[in-house]
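Here the structure comes first, spelled out in structure tokens, and everything after it is commentary.
Every protein chain except one is present and positioned as in the full complex.
Right after this comes subunit A.
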Amino acid sequence: MSTVRNDDKPKKQIHLAAHFPGVNNTTVWSDPASGSHIEFDSFVEFAQIAERGLFDFMFLAEGLRLREQAGQIYDLDVVGRPDTFTILAALAAVTERLGLTGTINSTFNEPYEVARQFASLDHLSDGRAAWNVVTSWDAFTGENFRRGGYLPQDQRYERARTFLDAATRLWDTWKGDEILADKASGEFLSTPAAGTFEHQDSQFDISGRFNVPRSPQGRPVIFQAGDSEEGRDFAAAKADAIFSRHSHLEDGQRFYTDVKGRLERFGRRHEDLLILPAATFVLADTDAEAVELAREIRLQQVSPATAIKLLEQLWNRDLSDHDPDGPLPTVDPSENDDLIAKGRASARSHGDRLEQAERWREVSRAKGLSTRETIVEVTGRQSFIGSAETIASTIDDFVQADAADGYILVPHITPGGLAPFVDHVVPLLQERGVFRTAYEGATLRENLGLREPGQ
């Protein structure tokens, strides 16, 4: 495989992370090897496989309301998940170096509480906490919270920005030298007002004393996942890493160049922000076997029933009578912007839906594919497919070609799906000299090669 490479540069070290399989059709729960998504043993096994592979961190997503489609709880994918903070704190007890990253919503929480929880998690994990900052704006999720209502969509990044600013202010109220704990003199604190803060902005007006002294990392490592202009600027200004969805070479490079190019504007260096796309993989003994296996997995992921549900999500109308083995519907997507699918991040306007439906039709026509086959073709294709050698060289090439700084791998089987990658691909990356053979540091920030946060 040949990609552009600047041979003058030393090779970049690859970062790897493990995404616990989620509540969407990527996760194949019907496989006999698939275990619980709730029992703690699954999380322990998953985290320990990732740590055996010297991964930088594991990643937990979040959902605050069960998904619905056409007014009913969506039942074809994994449903239900445990609480993010609680699982990460427990995993700190059964791992030693693995970073613990959780998605926590900034709309249905308050900065004081979230800052306190992350500072606590950072203490309890000896410096391994990370926060993927997300916002929601839907009233559907708001029905579970005091705040209720929703956030106007144009305020979501303002909310995220101000929330993170407020949390950062709280973390920085303690410098780290306040606790003397001097039994002889009786001085526990060096300063009487440690933790004092006052913060006002468009979203928050809070004051008092933050009650968690400075944690090992100072602040958790900050992730951002949005892809819009605003999201990219937010990441360039505030984040330590981006959880992106651009796992292919060219779109990865475009995204990488774009976001890294924004850093200077915010007074930050090229290496202050890591780009880590989510990626799936299918590993087999040979490339040909992997291609075959990848197709089988795609058919598991897109059952006939799931195909109809995915079709309905794009068309935004009831297509329950549509034949998944027949052609795509001739009717166009609905103009109604009240979405049939609730609790999913992928809200689109009617114009986008029309355009995308047209693309699906083109693929279907060009290749003579049924509805289900079309969806198998156009959605969720695995990022890395091949033998261990092929996958290792592809990942290495992509990272060296600045399509990414590493990948957040999403296995399709819980909890053991990552093991083949750890056992077969990681050693090859190590042989190439592009992946660690031991953890460099004690904290996640150290292992990611990020600077200490300024105060």
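One rule holds in what follows: contacts are C-beta pairs under 8 Å (C-beta built on N, C-alpha and C of every residue); 3 or more make two chains touch, one makes a residue touch a chain; residues count from 1.
Definition applied: contacts and distances are computed from a predicted model.
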item	value
From "Cytochrome c oxidase subunit 1", "4Fe-4S dicluster domain-containing protein", "FMNH2-dependent monooxygenase" or "ABC transporter substrate-binding protein", the hidden chain's UniProt protein name	"FMNH2-dependent monooxygenase"
Sole residue of A:Asp126, A:Glu158, A:Asp423 or A:Glu446 that reaches the chain not shown, by the stated touch rule	A:Asp126
Sole contact to the chain not displayed, among A:Ile14, A:Ala50, A:Leu98 or A:Val212	A:Val212
Sites on subunit A contacted by the missing partner chain, in the whole complex	29-30, 38-40, 44, 63-66, 72-73, 75-83, 85-87, 89-90, 92-94, 108-110, 112-113, 116-117, 119-121, 123-126, 143-146, 148, 174, 179, 181, 183, 186-195, 204-213, 303, 305-306
